[in-house]
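Note sheet for the following structure.
Of the protein chains in this complex, all but one are displayed in their positions.
Our next item is subunit A:
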């Protein structure tokens, strides 16, 4: 049996391993004020630990608060209550250990592929020589060596995602945050990108939090899948350890019996929540 199903409240490892976690969410709640003057609680009492070199996926129905959780880890959003700890220290302001890959296009349209990739190095005041070397190295790594001078509008969606990936990874972040990074791509491009990301991640193992609404993607990529309930006030319903061997090919692994078995189990937990989320979106 490849999976170990656990109730997240009794997750012993996260309590013991607090010192070795890269990210630790201690009961965070995020509320927003609504236009009508009330408050809307997106997520409530979220406890989550991400170990060093661990790849964690967070799945849940649309609008349940996945981006909200990721933004709190990034330090772009201050939780209403609870604390975010990064390598054991409470997070204040922007998370300097994290790289973030956004769901929407976030490349600067007035910069070429190369200038976008080295943006972070520029902000940090890296030496020009080193910047040039690293910039071209990373463009090559994501297969865009020949497209250094292209502007974002001259690239396909997949190429833009590659630039965004290089832009994030060139800074060698200790924690990688990704918010449905490939959801806008067609299935073939998407699987290609997933494999590339896994290859880059395996070459230099970092902690990763990967947001998706696609359960198959989550299982294929991760060491652990965290399932969120439908909002409002969504919470973590269950966590699943994914023990499929690496290196993985995301297209092939979907055919293995272990994968199907896992998918079956997790889907059984998620189905009701997805239906609930769907009905809410129909009413809203």
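Keep this in mind: a residue touches a chain if its C-beta (ideal position, glycine included) is under 8 Å from a C-beta of that chain, and two chains touch if they have at least 3 such contacts; residues count from 1.
What we mean here is this: contacts and distances are computed from a predicted model.
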item	value
Protein that the absent chain corresponds to, by UniProt name, given "Fumarate reductase subunit C", "ABC transporter permease", "Xanthine dehydrogenase family protein subunit M" or "Fe-S cluster assembly ATP-binding protein"	"ABC transporter permease"
Residue of A:96, A:146 or A:271 in touch with the missing chain, whole complex considered	A:96
From A:60, A:79, A:120 or A:231, residue that would touch the chain that is not displayed	A:120
Missing-partner contacts on subunit A, residue numbers	74, 76, 94-96, 98-100, 102, 104-112, 119-120, 122-124, 151-153, 167-168, 171
